[in-house]
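Just one protein chain is left out here, and the rest sit where they should.
Chains here go by letter, A and B, matching the order in which they are written, and residues are numbered from 1 within each.
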Amino acid sequence: MSTTTNYYVPDQSPWPFATAACLFVTAWGAASTIQQHSGVVSNDGTLGTYILIAGLVGILSCMFLWFRDTVRESIGGLNSHQMDISYRMGMAWFIFSEVMFFCAFFFALFYTRWFAVPWLGGEGAKGIAQEILWPNFQAMWPLVSMPDGRTVQAMQPWGLPAINTALLLTSGIFLTIAHHAIKTMNRPKILLNLGITILLGSIFMCVQAYEYYHAYHEMGLTLNAGIYGSTFFMLTGFHGLHVTIGTIILMVLWLRVAKGHFTADNHFAFEAGAWYWHFVDVVWIFLFIVVYWL
Amino acid sequence: MRLNQMSLLVKNDFIARLFKHRVKYRISWFHSKAIIYLGLFSTLFFVFADAMPAFAETASNLDMRPGVTETSNEVYHLHRMMFWWCVGIGAVVFGAILYSVVAHRKRPDRTAADFHENTFVEIIWTVIPFLILIVMAIPATKTLISMHDTSESELTIKITGYQWKWHYEYLEYQDKSPLKIAFFSNLATPEDQINNPVRTAGLFPSNSNGFEGDRTLKEKNNNYLLEVDAPVIIPTGKKVRFLLTSNDVIHSWWVPDFGFKKDAIPGFINEVWTNVPVGKEGTYRGQCAELCGARHGFMPIEVKAVTEEEFSQWLADSSEAQTKEAEQAAGDADKVFTMEELMALGETEYQAKCAACHQANGQGLPPTFPSLVGSKIATGPVADHINIVNHGKGVMPAFKDQLPAKVRAAIITYERNAWGNNVGDMVQPKDVTALENK
Partner (left out) sequence: MSDHAIDHHHHHAATGIKRWLLTTNHKEIGSMYLWFSFTMFLVGGFMAMMIRAELMFPGLQLIDPNFFNQMTTTHGLIMVFGAVMPAFVGLANWMIPLMIGAPDMALPRLNNWSFWILPFAFSILIISIIGSFLGLGDAPNFGWTFYAPLSTTYGPPSTDFFIFSVHLMGISSIMGAVNVIVTILNLRAPGMTMMKMPLFCWTWLITAFLLIAVMPVLAGVVTMMLTDRHFGTSFFDAAGGGDPVLFQHIFWFFGHPEVYIMILPAFGIVSSIIPTFARKPLFGYASMVYATASIAFLSFVVWSHHMFTVGLPLVGNLFFMYMTMLIAVPTGVKVFNWVATMWRGSITFEVPMLFSIAFVILFTIGGLSGLMLAITPADQQYHDTYFVVAHFHYVLVTGAIFSIMAGAYYWLPKWTGHMFHEGLAKAHFWCSLISVNLLFFPMHFVGLAGMPRRIPDYSLQFADFNFWISIGGFAFGLSQLIFLVVVIKCIRGGQKATAEVWEGAQGLEWTVPSPAPLHTFSTPPVIR
């Protein structure tokens, strides 16, 4: 609860509106791009992609300018302790919303795995579906041969995925070391450990990319590969996206540490980034267990 | 403010009189009695409006119909139980509101009390509703369990939803299986009844476009939108099991008189059952109850319940008929027809199967239902025309498995030569079969 007597209310800012506008452009571009490439509509096949790119570039630049303002305010000492708490709470709740986004996809995984597929395979309350509609389908998980007869190979947990797990976990440890270091403002130590974290994150992404390549070219495991492929790629894919974002955040933080933006008691941005990274970590562990392993 | 109190007084002058003289502002025995009194009074409209159907024994157009099966009756009584509980609760709650609105208005001679909690009453009005809920839940659970039990049925019918018609396939009857009976069931109401609304009955006889002449064709009858070309036939006194699925989107098979609706989901099977008691032979109508696209409102259901004997008779006849048809179709497959034959058959079949969307005059309802008059398909290369009829596209269904080759050939020929499309070419059954598997 408030104790300070005034709370900094930033003045008018052009960035939120600009960002909203760019979001609109991005959405529009994305939709038309997709339609062109899947030939849903026969509109001339060029514009969409450009609109999309324009939108994305726009968003990035707006974010940069927006954050620059906040950084200046923080360095300019306008952020009271109370403001700092606001930012922390905001970040925490934002991460919670991210968690819920992943929940939707995990729900899809569990539902199809425990209900839909068994039913189609003749088990459980609605098993009659098999007798009438899919006479030669067998329920199984991972679903390597589908009701309509397509087949794929399943991803093995103890190869690259295990390595990736190790990578992310250790990266988390180094990040924590860096975090402790920032409390004593031991800059070289921060930069070193943060750097290692970024490195590990990047390696993770490379391994992931290789795994995808392998899946597509050797295993026939693609987005088209039924519900197993769908859940596999959507979950790991969105996780990968978050790792990428997380890595970028950490890089920015690295630069800001180098530029000496943070002090031992004013480094919200760093903690936010750290939280985000740990969230990505936790999601992965859960994902490793239910998507690859079990 | 005055105006408003007036209106309240007018509404409840009886209450007003009740309180004119001796209003005490402590909850006395008199008041608690008055509350119950007022409660009932205040919900007169509520009760009146809904209670009428309560006494209507047969199909009412105010209330749920009791229906003909045991299930539908149980459901009906659940509904009535719930309804009366709600009226009761409403009476108490609204009564209390009305009472304080009238009795606790701002008056010069009194000030507001300022109590703002009372653990005892709060517990009371948490516990009592809970108990009421339990009372409601018990019979509901019983009914639900019996609805889910599809065991020892004697007839099994597979129902498949199509955009926008139902397909019925008789799988097994008692020991006999497989039965060779399957057919589509389309809306039978003619298009111009739908598009030129004419009503002589009802509150507002309407004659929208100054329509004169043959009313019998265009005037809506009581089965308007509820009549099909081929009803599904079931025997009375037998437990019939329906296996529901769909060929495209989700539909929902609903006959109110049977007391249930069940979704038809592509790729899955839903089981339901009904048992029309002996003596309740007759026609029972229903509609698709899940939004399934443009003509969701136009895929009715018509069930004809007949005696066991009639049913067995019908089974025998129609399976015979169907075998004949099959042979017939096989025979037609490579027969060559004349333009006249094709156009004649084509016209009738077009009106029955295609006019719903593309309209009798071929103009369609753009953008959803394209016009066929001078269109790329209908006047362009014949192969494209055949393909789209065979395999469908978007909203257009695939007719490959729905219509015999002869009929498809006739329709295509008709479309290419009607409404001034005069392409002049003729399509034979073998042409359409040739393109069936692309």
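In the analysis below, a contact is a pair of C-beta atoms (placed from the backbone, for glycine too) under 8 Å apart; a residue touches a chain by one contact, two chains touch by 3 or more.
These numbers come from a predicted model, not from an experiment.
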- Looking at the whole complex, which visible chains does the left-out chain touch? A, B
- Query: Per the definition of touch given earlier, which of A:205, A:234 or A:251 contacts the omitted chain?
  - Reply: A:234
- Among A:107, A:210 or A:293, single out the residue that touches the unshown chain. A:107
- If you put the missing chain back, which residues of subunit B would it touch? 1, 3-5, 25, 46, 49-50, 53, 60-65, 74-75, 78-79, 82-83, 86, 89-90, 93-94, 96-97, 100-101, 104-107, 110-118, 121-122, 125-126, 129-130, 133, 136-137, 140-141, 143-145, 147-148, 193-199, 201-204, 206, 208, 220-226, 244, 248-250, 252, 254, 256, 259-263, 265-268, 270-271, 286-298, 365-369, 394-395
- Note on the structure: It is residues of subunit A that touch the chain not shown, namely 1-3, 5-7, 9-17, 19-21, 23-24, 27-28, 30-31, 34-35, 37-38, 40-41, 66, 69, 72-73, 75-76, 78, 82, 85-87, 89-90, 93-94, 96-98, 100-105, 107-108, 111-112, 115-117, 119-120, 124-126, 129, 133-134, 143, 146-148, 150, 222-230, 233-234
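Methods note: only the chains that are shown with their structure count from here on.
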- Message: As a quick test, compute the distance in whole Å between the mean CA positions of subunit A and subunit B.
- Response: 45
- In the complex formed with subunit A, which residues of subunit B make contact? 158, 243, 245, 267-271
- Once bound in the complex, which stretches of subunit A touch subunit B? 119-120, 126, 128-129, 132-133, 147
